[in-house]
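Chains shown are a subset, placed as in the full complex.
All chains are identified by letter, namely A and B, in their written order; residue positions are counted from 1 within each chain.
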């Protein structure tokens, strides 16, 4: 079709929009001079995803959906960890009301990130195991800082089964054969390995370089009418999204049954005691 | 199983069949001396897919299904364009009856090409954006002529969302991750890029070379019983086919709603005026 650069152009963004900032204690959201939203997780020491951090992420994603920025870059304030994944303390002797909200908020964050109508990129400036890898894979583009950092869904190493939508998100990113091997062996990929398999799209010298490269990706959409772009993205991501929408309640119940299991609590107890001894 | 070269051999084709030709104004169908159907789109200047061209393609595909040739090669009479995709004039202030027939004929062409029981190959001798890329991807094999030609589903650049079955056809050809990136960024691949990602299977020096290479592909099936071959092809292509069969009406209605949208008509009007000024 030859209908170039016309439809939806009304929605095209002005080159400079006012810099906005929304600073919660755990997530810093800034729209920088290039009109790009930078969302920084800042829950020391390792950005463990507890209910509070997830709530702030969810709220910040709502803001980006409204702030008319050119796109979102997700990153971390830590020099070594992007995000260590779900916070184990949300599962240890939890209040079940809170545990349920913890899980549904995690689902919300995924819906809002994986299915967003804005452009998303991850500047992965540190380790990204489990839930950290999920957040990165939910973006449309991934740039990872060179170094000893690793990324992967390593749940099985922890005796945990990644939920189906974690798996779906991985199979949307890398080939099925690679995903099965990675998921069952709890494989953590180095930057070079992740590049080769296309779990990440580019490597970077440092965080600033990663953000620059994410911006180059976002810039690719400068001349793409945003409505056509976002519907196209949501259509090709439709199967995993529909899959969780249809099974959302069962997925929550599965998580609750897991944390209510006395054996799981016993294991968590042992693990936490061993951490305390170390410390 | 050791049941070699026996079953269905009754259906094996004679090495030389009479040369047939069916020349419409817009599609030339010839069975050449090797018993291969050559279907040439010839609607100058750029093989825009209007209702008339689609009707002739549909009719020609019916003929190939009956002509007992060894297979089909789809190509273009233009030295620079394989097909520029859907003709915008079918969407601009259309008669709605005709617009509906335009769309259902496009669906028909896809069903007959993507789901054909005969072997199909595309000799891509020029640019193949959008609908041109769809036709090429619907074949089983793609050879593209080296040069400055490009191929891809670039609908988003035009403010358009490719229908789900366009996306399904792409995901049947290249990995999901590559398809998402290509579809959202409206990526047009050079020949080398298309080769690397396997969007095409081979490159060629010129049109004659492309046709020779397509014939080599078709020749691979010389000793494969054709019924087993065609059922196997249709089985592995079943999911996208069933998907459109089940949603055919909704898909047409979506297209009609699109062309009935005043904003779309306004955009088309602006675009056509700008073309006239250029000319």
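Brief remarks follow.
In this text, a residue touches a chain if its C-beta (ideal position, glycine included) is under 8 Å from a C-beta of that chain, and two chains touch if they have at least 3 such contacts.
On a predicted model such as this, the values are computed, not experimentally measured, just so you know.
Taken over the full complex in this file rather than the chains on view, the one protein sequence occurs as 3 copies, with 2 of them shown.
Keep this in mind: only the chains that are shown with their structure count from here on.
Rounded to the nearest 5, the angle that brings the Cα atoms of chain A onto chain B is 120°. Distance between chain A and chain B, defined via averaged C-alpha coordinates, is recorded as 37 Å.
Contact residues on chain B toward chain A in their complex (touch as defined above): 48, 84-86, 88, 91, 130-131, 155-162, 164, 167, 171, 175-177, 179-181, 183-186, 263-264, 267-268, 270-271.
The residues of chain A lying in touch with chain B in their complex are 1-9, 140, 171-175, 198, 220-221, 223-225, 227-229, 231-233, 235-237.
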